[in-house]
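Of the protein chains in this complex, all but one are displayed in their positions.
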Amino acid sequence: MKNKKIKLGMIGGGHGAFIGIVHRVAAYMGEEYDLVGGVFDADYQQSKDFAEQLELDPSRVYENLDVLVEKETQRPAADRMQVLVIVTPNFLHHSMAKKLIMANFHVICEKPVTTTLAEASELEELVQKHGVVFSLTHTYTGYPMVRQMRTMIQEGVIGEIQKVDAQYYQGWINPVIHEKEKRATVWRLDPAKAGISCCMGDIGVHAFNLLEYTTGLEVKRLLSDINTLYADNPLDVDGSVLLRLNNDTRGIVRASQIATAEENNIQLAVYGRKGGLKWEQENPNYLYYLKENEPMRVLKPGNAYNSDFALQSTKIAPGHPEGLFDAMGNIYKGTAQAIRGESYVAGAFPTIRDGVRGMNFIEKVVASSRQGNTWVDF
Amino acid sequence: MKNKKIKLGMIGGGHGAFIGIVHRVAAYMGEEYDLVGGVFDADYQQSKDFAEQLELDPSRVYENLDVLVEKETQRPAADRMQVLVIVTPNFLHHSMAKKLIMANFHVICEKPVTTTLAEASELEELVQKHGVVFSLTHTYTGYPMVRQMRTMIQEGVIGEIQKVDAQYYQGWINPVIHEKEKRATVWRLDPAKAGISCCMGDIGVHAFNLLEYTTGLEVKRLLSDINTLYADNPLDVDGSVLLRLNNDTRGIVRASQIATAEENNIQLAVYGRKGGLKWEQENPNYLYYLKENEPMRVLKPGNAYNSDFALQSTKIAPGHPEGLFDAMGNIYKGTAQAIRGESYVAGAFPTIRDGVRGMNFIEKVVASSRQGNTWVDF
Amino acid sequence: MKNKKIKLGMIGGGHGAFIGIVHRVAAYMGEEYDLVGGVFDADYQQSKDFAEQLELDPSRVYENLDVLVEKETQRPAADRMQVLVIVTPNFLHHSMAKKLIMANFHVICEKPVTTTLAEASELEELVQKHGVVFSLTHTYTGYPMVRQMRTMIQEGVIGEIQKVDAQYYQGWINPVIHEKEKRATVWRLDPAKAGISCCMGDIGVHAFNLLEYTTGLEVKRLLSDINTLYADNPLDVDGSVLLRLNNDTRGIVRASQIATAEENNIQLAVYGRKGGLKWEQENPNYLYYLKENEPMRVLKPGNAYNSDFALQSTKIAPGHPEGLFDAMGNIYKGTAQAIRGESYVAGAFPTIRDGVRGMNFIEKVVASSRQGNTWVDF
Partner (left out) sequence: MKNKKIKLGMIGGGHGAFIGIVHRVAAYMGEEYDLVGGVFDADYQQSKDFAEQLELDPSRVYENLDVLVEKETQRPAADRMQVLVIVTPNFLHHSMAKKLIMANFHVICEKPVTTTLAEASELEELVQKHGVVFSLTHTYTGYPMVRQMRTMIQEGVIGEIQKVDAQYYQGWINPVIHEKEKRATVWRLDPAKAGISCCMGDIGVHAFNLLEYTTGLEVKRLLSDINTLYADNPLDVDGSVLLRLNNDTRGIVRASQIATAEENNIQLAVYGRKGGLKWEQENPNYLYYLKENEPMRVLKPGNAYNSDFALQSTKIAPGHPEGLFDAMGNIYKGTAQAIRGESYVAGAFPTIRDGVRGMNFIEKVVASSRQGNTWVDF
């Protein structure tokens, strides 16, 4: 076997951090990474406790990033962490990424990459200088049908683009935005922590990224109208952005955190001279392809009509939602509880009883049909 | 830390086996299992090669199940494989599970549990006698909204059940069923390998299981009409089953592999005196709750209105489909290719360039709005 | 102009009868019928009052059907009622239709045609003998996409049919079925009025009709399981029917009136060797066409890719739901209230004020854009 697994370290993402779980599961999925250590928490003891839970080698859990860089660099190349995942609060991304790149580590970084453009540009120069890989986890670009959309546009399926429209509507900030005291508890509304933007920086940028990713076009000019809702709220919670892309193509990005009770309503529509393509995150397995004088087509992952890129981005047989892995994961979780003798909800996993009933069902079904479609007791 | 990870072995699931990947990813997901070895392939060398790829300890990759049982049993308890996953062809499930249970291993087994009811019943007795955990991976019962449906019915939300209807329609057998030579290439149509049923044994039993799982009712009598389509085809590829459940409640299970071009169209509808609940696998994040004189409600995972059981079965924030993990996994996959210096498709992961553009977008958006909604060059 | 409008009479359908409205509107729609009179109510005065409301000639409102037949027959042929619509209770259909056919009137009859097969067969013989047109209003066969489905199957688009599944699920009987006193108030549960069946006679037969209509196949044998839910309830409220159609093709009809809180959930799926077609009444403008190895196609009315038959069955431009007529009808209704000086809800129709605002919008939009995308007061 040629390829060894890639040695991975993590900065942040300890106890209970959802984002840490997402990254570790994603790393596990392809069976290509081996998480070997990191700095999981600012509190060293917490970090070590968490690493023990993951059964990591305690000698590779470090006080802080400086120590990590120093110690890992001293290890033989074959054994050294190759790539570090940064899942710390946004304002730490820049300094940590800079340190790692300068020490020649590859970096996987949560978005936003930094809190200012100047910082991001500095990182870009360093990445080029040090020749490392820098992966920014704009997760939505990983969906098979987003990749299929990109490929179809690249291949000219919808012709020259004449209109693009991207939306990211959430409602989560509504319960806190209307009272100043509540607002004060939300770090995303604090310029010191979130930078110059809340809504656009957090989700507008996703819509922007998806739009450029799928179309291959670049934004050249923009005119925006962002909304803080209250004069004493410093950061935007809603906004619309008019765009000019290559060749003066018109586009629009709409984002909101006051679209009350919306969860993560991302929608993307791209129209070209020969057709249109639409995608929505709520049903990420469907890509809608519109063509004049023809019925709308609904493309789904895993089918041979997709591009190689889209097919390679699918782990699952056609017709199963990607969530199937998660369903299976839940059964493993329940089984683990049983193995450990912990209490668990009945129904947490199917047992041999279910197996017996299933076999009984199959045999009785065959028997009834063979007997001329008559009733059979179970 | 109280809990050590559970030591897991795998039988089958080597090179390229989709089902092996599903089980390993599911085991990774909860960060509660540690895959330590197994028998991945009937061919020992293949098995060892595959284990090397996963960077497993070669001393725990065994020639066959007998050797595995012997050697693992000799290890100290704390180090021993605790649970074995069986993902071999169906006809091997019984003998392997039997061997493992008798040696006091816990077992996670792919469905169908065996090829006959008698075998399944034998396993059930052994499971009880040896007190081991036996987990049968009826995956669909792991979906959060299937679990929510079960809980709501248990809690009496829809009242006494008066009608149930479960469907599993696929079309995959259509391209091979019409010619005898093609049929001969399909192991599921060979009674020696598949047992007495193809369609009912493979997918009808899923619909049956979902129906009993969610309702808590048990099938008491049935009348079936299965269809082999051709007289010289020994096994069913389609069928309908009329059911009598507890209290003479009527139900129906419909399954087909000749529902041309259907992928995995599973639908479940349960109607009680006080309301109805419906679920479809194609959009597994939606649970439809019907109530007289009220608008239909659409429940989604991760929201506080769900039962504890459903909430514990969700890894993701509300509004994201479970497939988000997979999207992130694709970005890790592309990043791995880049780190290894392999070729990869542009767009396989976002880079620092995307980060710079994103920060540029955010800063320009804020600038345009601050300047009174005027155009800003990018 | 060659064609005079067809002179239409109506039996039943007076004051407040929903079914009368449906038939009159349907007759108006094509501008080919002229309602001239009838027997709208068993009570003669009521009948006359209702006719006055419709501004019909009072001399053509009759005491009963015998008088109508006698008087209309005496009129000159060019002036005589040509076709009578029967929208009376089911048990009257047979005797009334018989009388009309024997007097050589054409008949449009609500379903069910009669309450027994013998009566229906008798009518069939009379229709043939007298050479009149007998139109039975199985309304669902009038949907453009149901007609498109029929044509596509006729043309062999999905090849030889191998599986059909038709469903009609309602929940309306749930609120009355569980108490004997309530049941007694429902004429459909009274064998004297409804005949031998409630659920199958009312809605199962629609599913059956749609299935035969679209596929062109005929049911040859059936096995049914119908359910009265209570032993002292004489008529079925739920049932499943296994079918054998031509060439031993398998089918299933499922119908229920205890599918709690379902409204009119009609679904039809037909699978052939070359593809599948699916239609649902809730979204009657979509026809789903499944084909192996191709994206699902969604056909919609009014587009040139449809058959002539489907196109001729569409009154509306592509992309508008047929309900557009009804929306416009509501505006006419509000306008009528205003013209008559009756009170009406604000918003019942748009006024000149809306016209002024609209023109203002258009002019301001153009102005803002011309001024370089700046804010313009409204």
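Should a chain be cited, it is by its letter among A, B and C, assigned in written order, with residues numbered from 1 in that chain.
Here is the rule we use: a contact is a pair of C-beta atoms (placed from the backbone, for glycine too) under 8 Å apart; a residue touches a chain by one contact, two chains touch by 3 or more.
On a predicted model such as this, the values are computed, not experimentally measured, just so you know.
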Check: Which is it among C:43, C:160, C:248 or C:263 that touches the chain not included here?
Finding: C:263
Item checked: Sole contact to the chain not displayed, among C:54, C:103 or C:157 -> C:54
Next item on the list: Among C:40, C:62 or C:134, single out the residue that touches the unshown chain.
Entry: C:134
Notebook entry, point to check: Which one, C:82, C:167 or C:260, makes contact with the chain that was left out?
Noted result: C:82
Notebook entry, point to check: Of the residues listed, A:174, A:233 or A:312, which one is in contact with the missing chain?
Noted result: A:174
Notebook entry, point to check: Which subunit B residues would touch the chain omitted from the figure, given the whole complex?
Noted result: 223, 242, 289, 293-300, 303-305, 373
Check: Considering the entire assembly, which residues of subunit A contact the chain that has been omitted?
Finding: 158, 162-163, 165, 169, 171, 174-175, 178, 223, 225, 227, 229, 238, 240, 242, 250, 252, 254, 256, 258-262, 269, 271-276, 290-292, 294, 296, 372-375
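Note that only the chains that are shown with their structure count from here on.
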Checklist line | Fraction-based call for subunit B against subunit A, same above half, different below | finding: same
Next item on the list: Taking all protein C-alpha atoms shown, work out their mean, then name the chain whose own C-alpha mean is nearest to it.
Entry: B
Next item on the list: Round to the nearest whole Å and give the separation of the Cα centres of subunit B and subunit C.
Entry: 43
Item checked: Whole-Å gap separating subunit A and subunit C, where each centre is the average of the chain's CA atoms -> 48
Note to self: Taking the mean of the C-alpha atoms as each chain's centre, how many Å separate subunit A from subunit B?
What the structure shows: 22
Notebook entry, point to check: Which parts of subunit A, given as residue numbers and ranges, touch two or more other chains?
Noted result: 223, 300, 373
